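Structure provided below as C-alpha cells; questions to follow.
The complex is shown incomplete by one protein chain, all other protein chains being positioned as in the whole.
Chain IDs A and B follow the sequence of writing; residue 1 opens each chain.
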Amino acid sequence: MKPDSKFDTLVKNTKDVNFTLFGEVVTAPKGSTLAAVILSHSGDTFRQTETGALRSAFCMMGVCFECLVEVNGNQNTQSCMILIEDKMVVKRQVGLRQIEICEND
Amino acid sequence: MTDNQPEITIIGGGVVGLSIAVGLLQSGHKVVVLDGKDNDARASYGNFGLIWGQGKGWDFPPYAKLTADAIDAWQNFSDNLNELSGLDVSLDQKGGFEFFTDPEEFKSFIGMLEIQRAHAGNRFSYESLSGDELRKQIPGIGTKVVGATFSQLDGHVNPLRFLRALRRSVQVLGGKIRSNTVVKKAKSNKNGSFSLTLANGKVIRSEKVILCAGLGTTKLANQLAFKTNIRPEKGELLITEKLGNKLPFLSSTIRQVDEGGVQIGGTNADAGMNESETLSDMVDLARHAVEVYPALSNVRVLRAWGALRIITPDGFPVYAQSEEYPGAYLITCHSGVTLASLHASILPDWIDNNIKAPNLEAFNEARF
Partner (left out) sequence: MTDYDIIIIGAGPAGMSAASVAANGGLDVLLLDEQPDAGGQVYRNIKQNETEKNWFGNDYSSGKHLVNAINCNKITKYFNATVWRVEKNKRVIWSHNGESKISAASHIVLATGAQERPFPFPGWTLPGVMTVGSAQILMKSSGIFPKEAVLVGSGPLLYLVATQMIDANCPPKALLETQTLRMMMNSLIHLPKALLNMKSLIKGFMFIQKIKSAGVPRYKSVSRLKAQSSENGSIKFLFLHKGIRRSLTTKLLLIHQGVIPSTEISRSIGVDHSWNKSQLAFQPIIDKWGKTNIDGIYIAGDCAGINGSNAAVLYGKKVATKILYETGKVSFYFYTKQSLCIRTRLFFTNSVRLFLDTIFAVPQEILLPSDETIVCRCEEKTVGEVKLGLNEGICGVRQLKTSIRSGMGLCQGRMCDATIRSIMLHNTSQDDKTILAPKARSPLKPITLGEMSKIKKD
C-alpha cells in the first residue's frame, strides 16, 4: 500500500503531461519539476542509499542531491532540477548507480 | 642492538615518511614525524594508489629490481598494516593494463617492456594484446583502443585509506605525528646530532634526521649538504560518482577505487607549484576515459584536481646519506605507494647499516 502524499494540491493546473513514475502512468501539469510531482503523487521515498537508508527530496533547489532518481535510464538525476516530459520513465534509485558492464560470453 | 636507540626525526608525513616511520618503529626505534600544514602541496593526496611494475626502470635495472621486490612485499605489508591499524587498505594485485590508442606509442612501449623483461629474468613478464584480442577479453573496451599491455603483478590499493592506516599504525606503535609543524632550518651539531628550527621558533634536537618532505624538501636538503634538486610535475585527475558495479579492468590511467568512484589520470605538465585543474586536461582525461570504455560516457565527474608529483633529476628514487653529516638521510621518489612496502621493511636496515642492509648504492646522489 503506497503511503499518501504529504501535500495538498491547491493550484489546479491542467494536467497535460503523461509519464511513467515508479511503475505507474501519471499525468501532471506541464512545467512541473519532477520532484514536486513525486511529492504530490504519493508519500513514496525517492531512493535508497548505499547502506539502504531511505531518502526523499530535502532542499528542492539543487544543493543537497537527495532527490536522486533514474530518469530514462540515467541514474543519479536530481529530480528537483528537471521538468517533466511526455513519455519520461522514472524509477527509484536503489543504492549506487550502475553502468552497463558488458559481460563475457 | 645497542642499549641506547637513537631518536629519529622524520620530516614529512606523507606516504614515504609514514611508511619509513612504521618500519623504524617496528625495529625498535623512537620516531617522531613532523608534518606540514593542511594546505601544503602534499603529493600523497593526489596519489592514484597504484602498485605498478610494468615500464618501471626498463632503462635502469636497479629500479626494476627494487620495484619487483616492492611488489612482492606488499601482501605482507598490507597484512601488517591491517593488524596494527584495524584498517583494510583493499590491496588488489590481480594485474593491470596500459591501454593505447596510438599504434606508435603501443609499439614503443612494447619495446621498453622487452628490455625490462630481458634484464629482469623471471621477476617481470607481460602480455601484449591487439585491440581485437583485448575486446574479446573485455567486451566493453572502445574501438579506438589499438592495443594493450598486461602485467599480472600490477595492482592497486585504496590510496586515502592507506594513508589513514599508516597514520594509525604509527600511533599504535608509539610513534608521534606532529602536524602543522613546518621545519624552517636544519643544522648539524658538533656531536653529530641535529637541531631543527620550526616555524614557530622552537628548536627540536634529534640524533638522526630523515628528510622526505617531497616538494618541501629542497631548501632543507641544501642545508644538510644534499645535492638533489626536486622539481614538481603536475598531474591532473578526475574522480567520478560512485558506481555500484565493478569496472572489469585496472589500468594506470583508469581505475576504480574500492568505494566505487572511478579515478582518471595520467597527464603531466610543468606548472611550477600551481595545482589548479585546467579545462584542457579535464577534456583530455574525459576523452581518454570515453575512448577506452564508452560505457563511462554517462558517468558524472564530481571533481577535478591537480596534484604535484615529485620528480628527481632522472626520475628515479634517491636514497642518500649525507656525506658531510652522516646522521642525515634524504629519501625521495615518485612511486611512494609501490615502494612503501620496502620503506617499511628493508629501509630501516639500511638506515641502521646493519648486516641485513640492502645495497642502495645505485640510488645515491653520486649519479647526478
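Please note the rule applied: a residue touches a chain if its C-beta (ideal position, glycine included) is under 8 Å from a C-beta of that chain, and two chains touch if they have at least 3 such contacts.
Quantities reported herein were computed from a predicted structural model and do not represent experimental measurements.
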Contact with the hidden chain, among B:A221, B:L296 or B:I346, goes to B:L296
Considering the complete complex, of B:T143, B:S179, B:N229 or B:N353, the missing chain is touched by B:S179
Out of B:K30, B:K65, B:R123 or B:R164, the sole contact with the unshown chain comes from B:R164
Hidden partner sits against chain A at residues 3-13, 31-33, 36-37, 39-40, 43, 45-46, 49-51, 53-66, 68, 76, 81-83
Where chain B meets the chain that is not shown, the residues are 13, 33, 35, 37-39, 42, 45, 160, 163-164, 167-168, 170-171, 177-180, 238, 240-241, 259, 264, 276-277, 279-280, 282-283, 286-287, 289-290, 296-305
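FYI, only the chains that are shown with their structure count from here on.
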The distance between the C-alpha centres of chain A and chain B, rounded to whole Å, is 44
Note: in the complex, chain B contacts chain A through residues 137-140, 241-248, 260, 295-296, 298-300
Counting only contacts in the complex, chain A reaches chain B at residues 50, 74, 76, 95-105
